[in-house]
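In this view, the complex is presented without one of its protein chains, the others remaining in place.
Up next is subunit A:
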Amino acid sequence: MSELPELSDEERSRYAWQMWTPDIGEEGQRRLKAASVLVSRLGGVGGTVAYYLAAAGVGKLVLAHAGNVKPSDLNRQLLMTTNWLGNPRIESATRRLKELNPHTEIVPVAENISSENADRLVSQVDLVVDAAPLFSERYAMNEACVRSRKPLVESAMYDFSAQLTTIIPGRTPCLSCIYPDDPANWKREFPVFGAVSGTVASLAAVEVIKLVTGVGTPLTGQMLWMNLREMDNRKLPIERRSDCPVCGSVDAEPSTDSNLG
């Protein structure tokens, strides 16, 4: 605990209510301050993940999202603002997060994830949340996380459905174990209410808080599938594939006192 950063009085009062959470306290808050998280895309899911992680006092957020704010972003992308239409999304997101919590260091990256930048971005953080709308971006991130043995929270939605799982490379199925073939017919544009993307985003942020603080049990080896039309939620068991080209030959590393590995 000695290597964890100290909290200022301002930080103690800012985070007081969450530090009351059993098993969190000042040490849990210092773990959050020491943590760094990469969030891929700041849309309806990733933007809300980043918002909650900044609110919770995560020390550093590396945020990847290309492009400019469009009118059709605004029904769900809570870090984008009307006055920033036509300007870079990453700037709107950085400003909103800084307004919420100036203590969180923001590393803005105006790029989407690809096999060219994934390793470099993953190397800057302790763990990753993926909320990209394209499977090609998710596969690239999954491969980089497996290579560097970093935990990856996979969060996705469509219509009133959402799914969530936490990948610990070498211990749990990776994305390529779950979806070995690039899914046919996935379209980049999808039906979405902000309240639905925000639901799975909140749960992804909860997973990050658990991984960083060591509290609770991460959602590993299972996929939470939420059907919000009927409020019917299931935890689906998922398994590693021994022939997985991404993680098949990766062994588990010894775990530490947090849930981070």
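Quick note on the criterion: a contact is a pair of C-beta atoms (placed from the backbone, for glycine too) under 8 Å apart; a residue touches a chain by one contact, two chains touch by 3 or more; residues count from 1.
What we mean here is this: contacts and distances are computed from a predicted model.
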Subject >> Undepicted complex member, UniProt protein name, chosen from "Electron transfer flavoprotein subunit alpha/FixB family protein", "ThiS family protein", "Ferredoxin" or "Branched-chain amino acid ABC transporter permease" >> reply: "ThiS family protein"
Subject >> Omitted-chain contact residue, chosen from A:128, A:156 or A:247 >> reply: A:156
**OP:** Write down which of A:28, A:57 or A:133 is the residue touching the left-out chain.
**Re:** A:133
**OP:** From the listed residues A:16, A:66, A:195 or A:236, report the one that touches the chain absent from this view.
**Re:** A:236
**OP:** Determine and list the subunit A residues touching the chain excluded from the picture.
**Re:** 40-41, 43-46, 130-135, 138, 155-159, 161-163, 178-186, 190, 192, 197, 223, 225, 227, 236-239
